[in-house]
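Missing here: one protein chain of the complex. Every other protein chain is in place.
Note that the chains take the letters A and B in the order they are written out, and that residue 1 is the start of every chain.
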Amino acid sequence: MAAFMVRRLVISVFTLLAASFIVFWGTSIAGDPMSDLRGIQDEGDAQQQIDARSRRMRLGDPIFVRYLAWLGALLTGDLGENKFGQSVSGILGPAVSATMQLVVAATVLAIVLGVTIGIVSALRQYSGFDYSLTFAAFLFFSLPVFWVAVMLKQYAAIDFNNWLRDPEIAVPVIVVLGLVSGLAWMAIVGGDRQRRLTSFGVAAVVTALGLWALSASGWFTDPGLGLIAVVILSLGGAVGATFLLAGFRYRQPLTAALVTAGIGIVFYLFSEPVLEDPNWLMILLLAVIAVGVGLVVGRYVGGIHRRQAMPAAALSAFFTGGVIFIDYLLQAYSTYLSRVRGRPISTIGAGTPNFQGDFWESGLDSIGHLILPTTALLLISFAVYTRYSRASMLEVMNQDYVRTARSKGLTERTVVTKHAFRNALIPITTLMAFDFGAVIGGAVITERVFGWQGMGHMFIKGLQEVDPPPVMAFFLVAGGSIVVFNMLADIAYAYLDPRIRVG
Amino acid sequence: MSAQTDRSATSGRQSADAAEGMTVVARTQAEIIRRRFFRHRAAMAGLVTLLFVIVLAYSSIGVGPIPGWWDKTYMSTASVLDGGRPTLSLVPGFLGGDGIRLGEHPFGQDNVGIDYFALVMRGTQQSLTVAFLIGFVSTVIGATVGATSGYFRGRTEAVLMRFTDVMIAIPVLVFAAILAAAAGRAGIVALGVAIGAVTWTGLARLVRGEFLSLREKEFVEAARAAGTRSTRIIFKHIMPNTVGVIIVSATLAIAAGILLETALSYLDLGVRAPDVSLGSLISRYETAMQTRPWLFWWPGVFIVAIALSVNFIGDGLRDAFDPRQTRVRD
Partner (left out) sequence: MTIPSNPSAQPQPGIQPGPSEAALAATPDVAAATGGARVASGIAAAKPPSREEVLKVENLTVGFPTDDGLVKAVRGVSYTVHEREVLGIVGESGSGKSVSSMAIMGLLPKNARISGTIRYRGEDILKMSKKAQRSLRGRRIGMIFQDPMTALNPVYTIGDQLAEAVLSHETVSRKQALARAEEMLALVGIPQPKQRLRAYPHEFSGGMRQRAMIAMAVINNPDVIIADEPTTALDVTVQAQILETLLDVKDQVNSAIILITHDLGVVAGTVHRVLVMYAGRPVELGETDEVFYRPRMPYTAGLLGSIPALDTASGEKLRPIKGTPPSLITLPPGCPFAPRCPLVTDICDDEEPELASTDGLEHWAACHHWTRLAEAEDPTKFFRAESEVRR
């Protein structure tokens, strides 16, 4: 396995090297690097600047020689300077972090949402849910990212922020949303007529009442979860985790998950000093501890069913942690809202300029800036992942081994989550590698619409100015991260499919 | 596919007769495919929409020197009427609307009084031309590279596939942007060819996979044993069996093509001013969203209509060529 990975890595590096020359060459012939100087009135001054830039860009040499010079400098860790003489690595640093936030958030969300919904759609093939989703996926495939982004800017940011000034949901809107939610749940739950009607009714009423309560209590001006919501959500999460990973045939896994959620709630009550103003490292550490606690509880409460109890409790712990995290974020909301003058959804840039706040406030600030570009970027990938995982799941559900699993008398839950799910994921890992490149391309467009000074901006600017070094820096990061992502996909593939582990 | 086995049986038995036998089978097979395609409702809706858009775009403002039925051009300005609001009405009179009519400026006017209908039609023409060019170029390159590397194997395959890997290492939009930066200045044909030249990699891999499996089939062996030339085997014996994959990919390449072209034009790297495409129109009137939202809406609606209908056509073709019909097992 290790040898295989090293071989792949070496091939990738050479591929990247060849590709980098194509990019360098393409950028160099993209136009006239001096066009901005041609308009200068003082001809002597213009000529002087042109000569200086020509020397800096080594325009006297053939393109290949220039490329070798760039490559040589790169090997010493020097990314060169752009045609105005600024150091590229200086511009690259902040650009990378902004863009990577965007790309990673969009990719992770697309995978999680797309795969989940795609699989549900496959399990409910030919339902209203499946048909609507298929249509939605086709629509998303056909949407120009930049057009959607501009629309999001108008409706999801400007209009939403305006609405927040007086956040009340009109009764007809509540009714419509309730009905939509009822229809969706009816199709997802499935079953016979009575069961479908029940799920429709329950979902519609719960959604409508929930929205009404949120609207009437002024939740949108000062949102928060509070102890009661945290308890309900955590215990619900425990039941959900048990359903997904263990089922309810035995008592132990459910007990373990509930106990873990309980521990989380107790922690929440005394968490103030720890979570007052944490940092990301601490959050990560707490997440690891939570999962560890879940595993230990599952181990001891689970008894002979510990193999099911441990993952269920761990997932429950993780979920409870997430609920607490969101609760803290929401607690900081009203402070944040007043600091951004009541307009939390931002349309420009990756962060509010000169914003200083504690962990939670700057977290909200990032979310407020990330949410729209991520949504715009997400749509296409989401559509790809749903279509792909739906097809994959349908294919797997027709396999002989799924029939075998059923013939053993396993529950449908085990058949789906254990036998079908893992096999359905295998082809999706290949998609991950392909899709990541597309997301980076999409980020170039999204950044332009939302005015981010990220890598995409750097690339477009460099290309338009016929200035190879910034373009090359962009390509190194983009190509490099694609290679890394490919490796991750390979590792995931090898983990999922024992057949290729011997290679 | 059952067609494959049918054909392989025919040509395997008598390779001299192969071509004749295949055309007979292929015709009936083509009929089945056509029937399945025309029964696909979404694909039919897509086909009708696409044809409507094409006819509308080319007949309204005409092509080159040939004039169309619309009396305004996309360059001439006029006085701005009613703040440039669209005059198109689709609500009939008896429903309380203004009746079905185009009016003076169906899609409105921009801030200097250019008729927006004519402008959008011009953009649609350019975008369609580029999209079909992309589809054509990428399909030809992809099918050729895939067929060659799949059929010949060995060194040819290794070189072509390494080259494909290099291409794939560069994100498509990035690669297209780089080539379009130079090609866009040379006009829309150069732009279409340039983008087509970077979007063929997926099809090449697909076709190669098909060829790798088909070249081992009996009917190919029979043709080879009979001393048939490689080019003839590729084009007469194997290619017809991959035609489904290629046609479906070509369709999807057109849909991806229009999105790619409009995105590049939006970034000012595709179709350049003074010429327009649907993408550059959005870029030009992006800031008008608040004051004249129709300037932003129309080109977007046309992009979505074209891409969506082409995608549906592609879906119908895929179902027609590769039906996963539920069969009773025994």
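By definition in this document, contacts are C-beta pairs under 8 Å (C-beta built on N, C-alpha and C of every residue); 3 or more make two chains touch, one makes a residue touch a chain.
As the structure is a prediction and not an experimental result, all values here were calculated from the model.
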Option from A:F14, A:F64, A:F135 or A:Y401 whose C-beta touches the chain left out: A:Y401
Interface with the undisplayed chain - residues on chain A: 250, 304, 307, 399-401, 403-411, 414, 418-419, 422-423, 426, 496-499
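Basically, only the chains that are shown with their structure count from here on.
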Between chain A and chain B, centroid-to-centroid distance (C-alpha), Å: 30
Complex contact set, residues of chain B against chain A: 162, 165-175, 177-179, 181-182, 185, 255, 259, 262-263, 266-269, 279, 282-283, 286, 289-290, 296, 300, 303-304, 307-308, 311-312, 315
Contact set on chain A toward chain B in their complex: 11-12, 15-16, 18-19, 22-23, 26-27, 29-31, 138-139, 141-147, 150, 153-154, 437-438, 440-442, 444-445, 448-449, 459-460, 463-464, 466, 471, 474-475, 478-479, 482-483
